[in-house]
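All protein chains but one are shown at their positions in the complex.
First chain written, first letter: the chains are A and B, and each begins at residue 1.
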Amino acid sequence: MHWILSLRANKGIGMAEKILEVKDLVVEFRTDRGTITAVNGVNFEVFKGQTLGIVGESGSGKSVTALSIMRLIPNPPGRVAGGEILYRGQNVLDIPLDEMRSIRGNKIAMIFQEPMTSLNPVFTVGNQIEEVLELHQKELSKQQRTEKAIEMLKLVGIPSPEKRVHEYPHQLSGGMRQRVMIAMSLACEPDILIADEPTTALDVTIQAQILELMKKLQTEMGMGIIMITHDLGVVAETCDDVAVMYCGQIVEQSDVKTLFGHPRHPYTKGLIESIPSFDSTTGGAKGRLPTIEGMVPSLFDLPSGCNFQNRCAHVTEKCRGPHGEPKLEPVSKGQMVRCFHPLS
Amino acid sequence: MATNEQESKSLWHHAWDSLMSDRTTVIAMSIVLIYSVVALLSSTGLIVSDWSKEVGPSYAPPSSEFLFGLDIFGRSVFAKTVKATEIAMSVGLVTGILTVLIGVTLGSIAGYYGGKVDEVLVWFYTTVSSIPGIMLLISIAFIVGKGLLAVYLSLGLTSWTGLFRLIRGEFIRHKDREYVQAATAIGGGDFRKIFKHILPNVFHIVIINFSLQFQFAIKSEVILSYLGLGVQGVPSWGTMINDAKLELARGNWWQLAAATAAMMVVVLAFNILGDSLRDALDPKLKGK
Partner (left out) sequence: MSLTSYVLRRLFYVIPVILGVCFLIFIIFSVVSPDPTISMLGKHATKAQVLELREALGLNKPLYIQYFDIVKSAFTFDFGRSWSTKQEIFEMIKQGAIPSMTITFPAFFLSVLLSVSISLFVAFYRGTFLDKGVVFVCVALMSISSLVYILVGQWFFAFKLGLFEISGYEEGFPDVVPYVLLPIIIIIILSVGPDVRFYRTVMLDEIYQDYVRTARSKGLSERKIMFKHVLKNAMVSIITYVVLRIPFLILGSLLIESFFGIPGLGGMTLKAVNSSDFPVIKAMAVLSGIATILFNVITDVLYVVVDPRVKLN
């Protein structure tokens, strides 16, 4: 898994510090209809100051991957069935739960999609930020915690933070609530911020503001970000490296420029082409918006061979099972694809 | 609205499947079924038609001959317990039906039409529900006197308030939903919308409520018996439990035990059924 390091060397980027490495992660869920593998052998790395995007449709396994890093998969019915998650070299899947808790919110933090329901409605936003400080920075006094909370609110761009700190979540707008969530997650200056669809529930204009805020904070604080999203537009704006997931597997992995400039997996190409744009070259003004035919197969009923076969325009007999599943393999400098016939 | 009906059907199918897959629920349903059959058989005289016959000495304790012992008149407690199933099941059934009729009718009208109609109905509901149940029961039973009809009336006229509130709430939520607007757009009238469209989506509440009312009525019959407002002439678990007031002092516990056990089993079954129905039918419930 040194493809990213070599990539950076090629592009002349300084050696960023690797803080997270996910190896062969497998996550299963038990249901009444059987066991499904929501995440099936996923590998990636996260570096300080860099953003890794994990893209996919709902059900692709991207959120489950994110939750596994923090060991937040509800058990039952889910469980991590294999692999390692190395935070600074230590496998967090092995450590005792209270050690995990000292990492959560402290070294690795997470923000979620729905800021309204993700914040506790009966506590003030200040209280909720102070809570994470109380947990992990016990040396601070109450007074200091409140001051820090106000500071964090200011950092995320909330006006009149001294007043807002006493307000309840429902008194804030959606965009502001998400800023509060960001403030809460960054209060202890974590190494990694996992953002699970942070802007999906927000207005388009607010989306842009939040993403900009996150980039700014990343430059100031230097944390690595894992950006989970289904929106390639978000990926283009914020990510340095991208992993595209489909049915629990990564089907393409590269840096963001290469992904958009030269996608190799038919799925990735399909996703990129289906982004509406005003540019007439993609047929926006005159033609129909291209879509990917077919539907995501149910995880209970995956075809033998390539998972994407029933939707792929380039499918051949090879893809339908005789050679098993395609493996994720490097196809050019710093780009990996899981396909028997990667696009040229 | 084909899609709507299709959805409802698969909801019921799905619910039936999940109900059937839980062992406890199946047992509960079987118990209810058994009790219903027993009540039916007993009412047509096919079984225990000789319950009032004196078969032994007064207050004979349980033995191999008299399974549950005998009561003060030498009658078989077992026979009486079985006979009393009629009263219990009929009280539950009638009360349940009355509650559903009144609660759903008033609730749907109030929720659907809103405005002044709703205000009046809500005032009526608040008034009735402001008097604690037992006081209302006493008061109404006062008027209608004793007997089975009195029990039906007093329970039926006082238990509808909970269902009214639920149905009204659901109608308020549903009447502005898109599928109702669509029905209006194709020219559907009020009646049609209430019965054909909204009610099926709200029906699961009725079923759950019915199951819980049933068991509540059976338990209330005991209280009514104590108040002297119960059934005459035929044994009921309520009267049997009440008789125990005098019997216990002499150490005659078996009539109390038989009636309590018989009642507990069916009431427990209805409670479990009500819970399972709620789990299976309530779309709001998340995974547990």
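We take it that a residue touches a chain if its C-beta (ideal position, glycine included) is under 8 Å from a C-beta of that chain, and two chains touch if they have at least 3 such contacts.
Worth saying up front: this structure is predicted, and the values here are computed from it rather than measured.
The chain not shown here is touched by just one of B:19, B:60, B:222 or B:277, and that residue is B:222.
The missing chain, though absent from the display, is touched by one residue of B:101, B:117, B:135 or B:182; that residue is B:135. Within the complete assembly, B:244 is the residue of B:32, B:48, B:244 or B:281 that touches the hidden chain. Here the missing chain is touched by one residue of B:72, B:101, B:149 or B:268, and it is B:268. Across the interface with the omitted chain, chain A contributes residues 70, 72, 76, 98, 101-106, 109-110, 112, 114, 117-123, 131-132, 135-136, 168, 170, 181, 184.
Contact residues of chain B toward the unshown chain are 123-124, 126-132, 134-136, 138-140, 142-143, 145, 215, 219, 222-223, 226-228, 241-242, 244-245, 248-249, 253, 256, 260, 263-265, 267-268, 271-272, 275, 286-288.
FYI, only the chains that are shown with their structure count from here on.
Taking each chain's centre as the mean of its C-alpha atoms, chain A lies 52 Å from chain B.
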